[in-house]
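Here's the structure, in structure tokens; my notes come after.
Only a single protein chain was left out; the remaining protein chains are all shown in position.
Lettered A, B and C in written order, each chain numbered from 1.
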Amino acid sequence: MNLIDKQLIKIKNENRTGLMTHVVVGFPSLDKTISIVKNMVEAGVDFVELQIPFSEPLADGPTIMGACEKALKDGVKVKDAFDAAAILSKNINVPLLFMAYYNTVFKYGTEKFCADAKKAGISGLIVPDIPFEEEENEHFIKFCKREGLKNIRVMSPSSTTERLKINSKVAEGFIYCTARQGITGSSKELDPELKSYLTNVRRYFKIPVAVGFGISNKERLNQIKPFADIAVIGSAIIDIINDSLETDLENNLTSFLRAIID
Amino acid sequence: MNLIDKQLIKIKNENRTGLMTHVVVGFPSLDKTISIVKNMVEAGVDFVELQIPFSEPLADGPTIMGACEKALKDGVKVKDAFDAAAILSKNINVPLLFMAYYNTVFKYGTEKFCADAKKAGISGLIVPDIPFEEEENEHFIKFCKREGLKNIRVMSPSSTTERLKINSKVAEGFIYCTARQGITGSSKELDPELKSYLTNVRRYFKIPVAVGFGISNKERLNQIKPFADIAVIGSAIIDIINDSLETDLENNLTSFLRAIID
Amino acid sequence: MNKRKGHFGKFGGRFVPEMLFSALDELEEAYYDAIKDKLFQKEFKYYLKTFTGRPTALTFAGNLTEKLGGAKIYLKNEGLNHTGAHKITHCIGQALLAKRMKKKRLIAETGAGQHGLATATVSAKLGFSCTVYMGEKDIDRQRPNVFLMEQLGAEVIPAKFGNRTLKDAVNAATKDYIENFSTSHYLLGSVVGPHPYPVMNRNFQSVVGDEVKKQIMKAEGRLPDYIIACVGGGSNAMGIFYKFLNNKNTKLIAVEAGGKSEKAGEHSMSFKGTVGVVEGYKSFFLQDEDGQIQDTYSIAAGMDYPGIGPELSYLKDIGRIEADAVSDEEVIDAFKLICKTEGIIPALESAHAVAKAVKLAPQLKKNKIIVVNISGRGDKDIFILADKLKDKNFFQFLKDYLNREN
Partner (left out) sequence: MNKRKGHFGKFGGRFVPEMLFSALDELEEAYYDAIKDKLFQKEFKYYLKTFTGRPTALTFAGNLTEKLGGAKIYLKNEGLNHTGAHKITHCIGQALLAKRMKKKRLIAETGAGQHGLATATVSAKLGFSCTVYMGEKDIDRQRPNVFLMEQLGAEVIPAKFGNRTLKDAVNAATKDYIENFSTSHYLLGSVVGPHPYPVMNRNFQSVVGDEVKKQIMKAEGRLPDYIIACVGGGSNAMGIFYKFLNNKNTKLIAVEAGGKSEKAGEHSMSFKGTVGVVEGYKSFFLQDEDGQIQDTYSIAAGMDYPGIGPELSYLKDIGRIEADAVSDEEVIDAFKLICKTEGIIPALESAHAVAKAVKLAPQLKKNKIIVVNISGRGDKDIFILADKLKDKNFFQFLKDYLNREN
């Protein structure tokens, strides 16, 4: 059974909102990526999203873009992401997902990417820019399936009913909903139409719903909990990394996560 | 009898080439204009051309343009030219001619200009930019005639037979020929076609021929003498003024003219 | 009055020294010969169409019209011509004539550089060598155009005398012409100078009025009530006015540079000058009581000129055209307005015509039609505009650029 499915069952049984956290591979360094993820798991997160840095991160806000840029400048390679995943998957028991842009996958070779991801202990792929319409040529979903990787679809408030229907046919694991129309990063308020949007999503998707973007503290998390099976924390963590002295980083991160998780 | 006619007869009787020299009124100063002209007459010149400075001296080269510019900058007015002429005509016995551009004449009022010139003792007008074709509207020749002023036509090597014919009908006193096609100023060589040009001029004009432009020394003068009834010296004199200390000016001028006249 | 001698009422004519007369006779003869020649006309039209890109668009200025709330405004966008202004039209005409006359070289004067640029362009295209005279002061102010002329293979020679601006360039160019007319043609850049230039350039430019007639008939089914054009020497104005002279229902307005004030030296309102005879023609000039030409000023380099085409003086005299002027400030405001409402960046010269339209349109009924001649495009004026608008970012850009060069 895929680790993601296992974890989803566990959360459901525990009747709580799961937590997915995000790191950019190689930011602030490859070593730190490993230790940060371990920290996260120790603090109790349920899923970890490993973003493979890409030079043109179209769906990311300035915070994550900055982290990717820095990682690339430091010479981080795609292979490093596989290596990091391999190390982590041996040491932790929560599901790891790759977040990548499709060019990274395509250039690596979609088939090989999926196979190697599987080998490295990855449980699912979040690739926001490979819509179902391209499957006929790209076979991304096919290769995910073949390797037993969850192909996580990303939906947004602007997604039409038609888009929800199309994606619902191929979505697996959970559905990843951006809480507001727009790029990742912290903003002051949750989209007021969030509720109706998520209700609509649930109408078409039978799988759990992860809600991400903009969660920076306990209060925000509580706002989302009623609508989300999984809450995703992304930019907030990079903000902490950016704001911390190297020596304080792990402490700061642990306290942030503890405060959020209780 | 007009002074110009008198002088022409005198030269003819003396069987020599006459000499006309040129000054820009007010250059280097109004006082100097008076003393320079007196000097010239003492040195033995036969005609003096008083150029009234104009801001757009289309037919003049850089030397005379510079002199005009300087005079205007010093505030020289058209009236000053009439005053200078009045003073000079009382003191010297060679014919004085105004050289002016037509705008100066026109703006002053052509009729009044001619009348006042006459009163100031001027014997002839050299206005290069009032062609015969404009007489119908401008009545320049008419007013010259009325005042007994010689209307001196200026011809050039480019003048066609037709132009020579047209001008020959209205030319008076002498005909002023530029020795080369182009603007006033010194140049190294006399136009090789000068001879045939002047021969052609004589075919159409029964009056004496003055040849000007580019005469800077005795040698040049001698080159021209066979073809000219009058030799005109213009820029060379301004060059001397420009190159002389104020205190040496009159001496330099006198030696220059003496050397030329013998 | 003899039209053939280039008189327009008491204006115009050919007041030149004999040394220039034969050249102009030759030119005049060649011109009248050429326009009788169908092939010449055909060639002229060929280059207008395939090289300068005529016809230029007549654009309905819907937003400006609405904003001003009065007459309908159309813009004749002469800035769409190759090299960015109407000037190229008479340059092509004269260059073809020069070819007919077997001249090998073109001489031109230029103020802002627009006419020089157009002359350099037709020289390259039609195989002439090219000398452009430009006041030394103008060269220093308009270096980008000098650079472009040089790229086109023209030699740009500074006029270092007088006040080292346009009129001095005319003077220098004329002298070159006098000395070299057997091999060279003087391509004068406006409807000024001695006959046949005013007639010739007006006729070449009259294609603009022809185009407007056709275009406005198509758009509105009738001719305009007003045509507005700026005036430096008058070529763009005569170009758009000429074919409408007989249509008395179309009012023609010539707009001069009001500049900073009415003080001598702070404007270029030649119509407020007096009659004189300068640069070979009789017309209105800005001159003092002695007939000395006065300093002029305009924010638009192409209007910074003390004279005006003789035919315009005549038309003003007989009341066929109205003369007006607008101030620098009105010009800048009109410039900003038309950029933002119509997406057209006019030359500062042309912005004078726009400024007049901005004042006139609201006073007219909505069924009236105004055509404004946009004689050129405004990219050429960026240095002047950045200066007037004190654009710090532009200055910083220049500083950085220069630092990289060092």
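Quick note on the criterion: a residue touches a chain if its C-beta (ideal position, glycine included) is under 8 Å from a C-beta of that chain, and two chains touch if they have at least 3 such contacts.
These numbers come from a predicted model, not from an experiment.
A.B. asks: Counting the whole assembly, list the visible chains that the omitted chain makes contact with.
C.D. replies: A, C
A.B. asks: Just to verify: which one of C:10, C:125, C:320 or C:368 makes contact with the chain not shown?
C.D. replies: Selected residue, touching the omitted chain: C:125.
A.B. asks: With the missing chain put back, which residues of subunit A would touch it? List them for me.
C.D. replies: Its contact residues with the unshown chain are 54-59, 61-62, 65-66, 69, 72, 77-78, 102-104, 106-108, 128-131, 133-134, 136-137, 153-160, 162-163, 167, 178, 181-183.
A.B. asks: Contacts of subunit C with the missing chain: which residues?
C.D. replies: 49-53, 56-60, 63, 77, 79-82, 84, 120-125, 127, 140, 143-144, 146-148, 151-153, 219, 335-336, 339-345, 379-380, 382-383, 385-387, 391, 393-402, 404-405
The rule is short, and it goes like this: only the chains that are shown with their structure count from here on.
A.B. asks: By label order, what chains touch subunit A and subunit B together?
C.D. replies: none
A.B. asks: Could you work out how far the Cα centre of subunit A sits from that of subunit B, in whole Å?
C.D. replies: Here the centre of subunit B sits 98 Å away from the centre of subunit A.
A.B. asks: With chain centres taken as the means of their Cα atoms, state the distance from subunit B to subunit C in Å.
C.D. replies: About 37 Å, centre to centre.
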